[in-house]
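Note that this complex is displayed minus one protein chain, with the remaining chains in position.
So, subunit A:
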Amino acid sequence: MSRSREVMVEILVALALLAGAGIGVAGAESAPKPGGKSDGKTVAVTAPAPAAKAAPVHYGIGREAKPEEIAGWDIDIRPDGQGLPKGRGTARDGEDIFVAKCAACHGEFGESTGRWPVLAGGAGSLASHDPVKTIGSYWPYASTVIDYIRRAMPFGDAQSLTNDELYAITAYLLFLNDVITDREFVLSDETFPTIRLSNEANFFNDDREASEKAFWKKTPCMTACASGEPKIVGRARAIDVTPEDGKGPQVE
């Protein structure tokens, strides 16, 4: 009795597993395809309605993550301030830290050294031939600055800054970009959400399906599509910046 019951349970679990896999696949095929023009056929495939609506299978795999475990890794910050750590700092505090920990690559004023990223300047350059995309000229949200520094900077010593250092460096960068004009302004988890960057409104969601509708052509040209011989207007060889074979990395 107990043995056969065990077998039954095993079979039921196996069936549940199969059903789960089925739901995964059917769901994938019947779900709308975001961002893509579907061929219609794929969307029209109707998964068995009850299966799609059925409560998801639970495998009981993985364990509950404890709040203190999540806290150690949960470092992300959003534009609305969600995720901001407790802390405070001013541009004046930030200048010394920036010079010590950041300026070797990014320059003392965010102007950068060598090919490292420029962090300040470039105002009004976005529509020019050579746009300079910096925090001040391009970035839409100040939260991105503090989030990114927190997760990835200094390059090679990530997640080494204290929360106060984070706020101070961010304040200094906002000061360099004329977002904060007072060196003594206290940037903190409370004041942070009041900060706005000037380029926020100039971003818009992918509109290719409308603005590039012309690329969905029914019948592309096949013969006599242009007149005359092709005229060469650009040559990679003339620029000559391609790595040569036999140079660069090699295998043993």
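As a working rule, contacts are C-beta pairs under 8 Å (C-beta built on N, C-alpha and C of every residue); 3 or more make two chains touch, one makes a residue touch a chain; residues count from 1.
Going forward, contacts and distances are computed from a predicted model.
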**Request:** For the chain that's not shown, choose its UniProt protein name out of "Na(+)/H(+) antiporter subunit B", "Sulfite dehydrogenase", "Electron transfer flavoprotein subunit alpha" or "FAD-binding protein".
**Result:** "Sulfite dehydrogenase"
**Message:** Contact with the hidden chain only, please: which subunit A residues?
**Reply:** 17, 20-21, 24-25, 27-28, 31-39, 42, 56-59, 61-65, 69-70, 73-80, 82, 105, 114-117, 126-127, 129, 131, 133, 135, 138-141, 143-144, 147-148, 151-152, 155-156, 158-159, 202-208, 211-212, 214-218, 220-227, 230-237, 239, 241-243, 245-246, 248-251
